[in-house]
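Encoded as structure tokens, here's the structure I'll be asking about.
The other protein chains are all here in position, but one chain of the complex has been omitted.
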Amino acid sequence: MTVTHSAPEIATSQSGPPSPRAGRRTSVWSGLWPLAVGIALAAVLHFVLPRLIGQYYSRIVMDIGIAMIMAVSLNIVNGMTGQFSIGHAGFMTLGGYAAALLTYYGSLSIWGTSLRHGGFLGVGEWMFAVSCLVGGLVAAGAGYVVGLPSLRLRGDYLAIVTLGFGEILRVVLQQTGKVIDDAEALKAAKWSQFFPPPVGGAVGFDGVPKYTDLFWVYTFVTITVVVAYRLKHSSLGRAMISIREDEIASQAMGVNIARNKVLAFVLAAFFAGAAGGLFAHEAGVILSPKDAGFQRSFDYVIMTVLGGRGSITGVMLAAVILTALPEMLRDFEQYRLIMYALLLIIMMLVRPQGLFGIHEVWQLWPGRGPRTAKKKT
Amino acid sequence: MARPRSSNCEEEDLMSANPSFPNTGTPSAQVESGKPLLLVDQIGIAFGGLKAVQGFSLNLPAGALYGLIGPNGAGKTTVFNLLTGVYQPDSGEMRLESRSLMGLKPHRIAAAGIARTFQNIRLFPGLSVLDNVRLAGQLRSSHGLFATLLRTPAHQAEEESIRNQALELLALFDLQDRANEPADSLAYGHQRHLEIVRALATGPKVLLLDEPAAGMNSQEKVELAQSIRKIRDRFHVSILLIEHDMGLVMEICERIVVLDHGVIISEGTPAMIQNDPKVIAAYLGTASEAV
Partner (left out) sequence: MADLVQTLLTALAIGSLYALIALGYTMVYGILKFINFAHSDIVVLGAWISYALAIKLLPMLGLNPHDAETAPPLWVGAAILLAAMLLCGLLGFAIERFAYKPLRRAPRLNVLITAIGVSLLLQNVGQLNYVFGASPQKMPALLPNIDLLRLSLPGGDGYREVVIGLVDVMIFSTSAVLMLVLEYLVYRTKLGTAMRAVSFSTDNASLMGIPVDRVVSFTFVLGSMLAAAAGFLYVMKYPGVNQPAHSIWVLLGLKAFVAAVIGGIGNVRGAVLGGFVIAFVEQFGAFYISSNYRDVYVFALLIIILLVRPTGLLGSPVREKV
């Protein structure tokens, strides 16, 4: 903004001596250390956990990580900005397909097979990591397109548009072509075979190389959480929260609500897309169009509602509980969604702000963080 | 339907003669010469068949403190909504320092330098007192996505200065000690104060106050009157305020515009307004009004 400030008091405070707080932590390291610590922890997890708890439970921990990325990113839209997206699995599936398309056909054309792995942090894994990021970018593009109508729509219409997006994506993915099986066929393939992309149609994308491990999952968890946390505690996040609280007042205070809503959508879709990349390359998973449907989306909506709108640790905890519990209660599979449904209804009747409201877990102990408001969501 | 607007005839002529309305100089130059800061010409809006505001004109010089009064439903808040872009005027023209405000979105008008408070308090209830002010204060700083995510030193310094400014402004109404409490935990009067602080934090040239004294007792009103004057002098803002408390309006406003049924029925100094039969009729009703 080029408008000059007309208040001398404020102007002098800008040029005045920096306060002690500002003098603290100003190196590049201050921006990066949480990431470094998180990635180091992910590496520890990767090498230690399978030996401690075995493959089966490690796999559940991996699923929890992916659910965390989904729930925390969805919370940027639903919790912080106060919009209501119920098509998050659509972004995830789109990103997953994009990433899998790259690694599968990349592996086929470079190494002639999709089975090669190349070891921890080998070339294959880097290709996989980059593919996940590309999947995130593709999903972010879709997030931009889906977010645009949100500028003109009130919350509940937006819910329909996002739900429609997931369902439409499912229908479109079902129309895709058969997967090209081997390197020979790939070389012989005509260009027309790539439109629509050969990702398996209704039966799903089989044969995707299995790169996903605890290290990569928790590296992406770290990135997602750090981004969400920094967003929440910055001007940008404050602008998003103000939109949730009161749109009219928000724009009267100079917040460009259109820009912020779309930004929230794009960011959330990016991480969902990256999570989709992780999901697509997980052992035992065959990515299929039905993953884009509403059922999977609802899982993530429930995590954000249960965890608390805007509470990052709250939704992470919800992701842990709601991913681990069904694994423990496999025999009760048909009651799982009934339980979820009752949980949603009861939460709205009894504690609509979620378990943690807008607070982080550590703010619940007495004497920490801002005082809790009596009642207000 | 008389609209005494003798004071801004000249400017209007100038405007109609030259649509681009030459820039009259820097804000500080305007403060000295008392040239118009906010110039509103014949704006109006209709909701369906209801003409909520018609032909509203106003010439608000730099550093002025004007009042906008009228009976309930006269269209006062609608005027504020028009000035801040919540509603788009059907007709007319509004300019802030020669820059047209027509067609601008509310956030662009806030950036241009008009800030407001709301009659029915619209704080961000879930945000802390400090964050309510910080949100408004960040209007004039850039906050890019990547600087935010990487927490660059420049970004941190900026956040720090926004925070310091916010605390400084909160001190105006002795709210700095309650900075970390949720905004909706404040008492009603303090919430009204916080609304003023929040509007000020956007660094406005024009401040629109919508019934700032509503719900306050007489002692609080006296203090509020002093505060409003103080704010005008300290921050060099022009203030237009809607208020039902005639004592307060008559005491602090230099000029008063009276609105009834969406049209200006009188304008002038407090003394003129108090003796204008049309104003008295609008408030109390007369035989001719009833017909």
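A and B are the chain letters, set down in written order, and residue numbers restart from 1 in every chain.
Heads up, the rule we're going with is that a residue touches a chain if its C-beta (ideal position, glycine included) is under 8 Å from a C-beta of that chain, and two chains touch if they have at least 3 such contacts.
Just so it is clear, the model here is predicted, and its values are computed rather than measured.
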item	value
Touching the absent chain when the full complex is considered, from A:Leu108, A:Leu163 or A:Ala264	A:Leu163
Option touching the unshown chain, where A:Gly54, A:Gly122 or A:Pro352 are the choices	A:Pro352
Chain A residues that touch the omitted chain in the full complex	82, 84, 86, 149, 152-153, 155-157, 159-161, 163-164, 167-168, 170-172, 174-175, 248, 290, 293-295, 298, 301, 305, 334, 337-338, 340-345, 347-349, 352, 377
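In the analysis below, only the chains that are shown with their structure count from here on.
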item	value
Chain B residues touching chain A - in the complex, by the definition given at the top	26-27, 84, 86, 105-107, 110-113, 115-116, 118, 122-128, 131, 134-136, 138-141, 143, 145, 148-153, 155-165, 168-169, 180-182, 184-185, 198-200, 202-205, 234-237
Partner chain B, residues of chain A touching it in the complex	1, 3-10, 13-14, 18-19, 21-22, 25-28, 30-32, 226-227, 230-231, 234-239, 241-242, 244-246, 248-257, 263, 267, 358, 370-374, 376-377
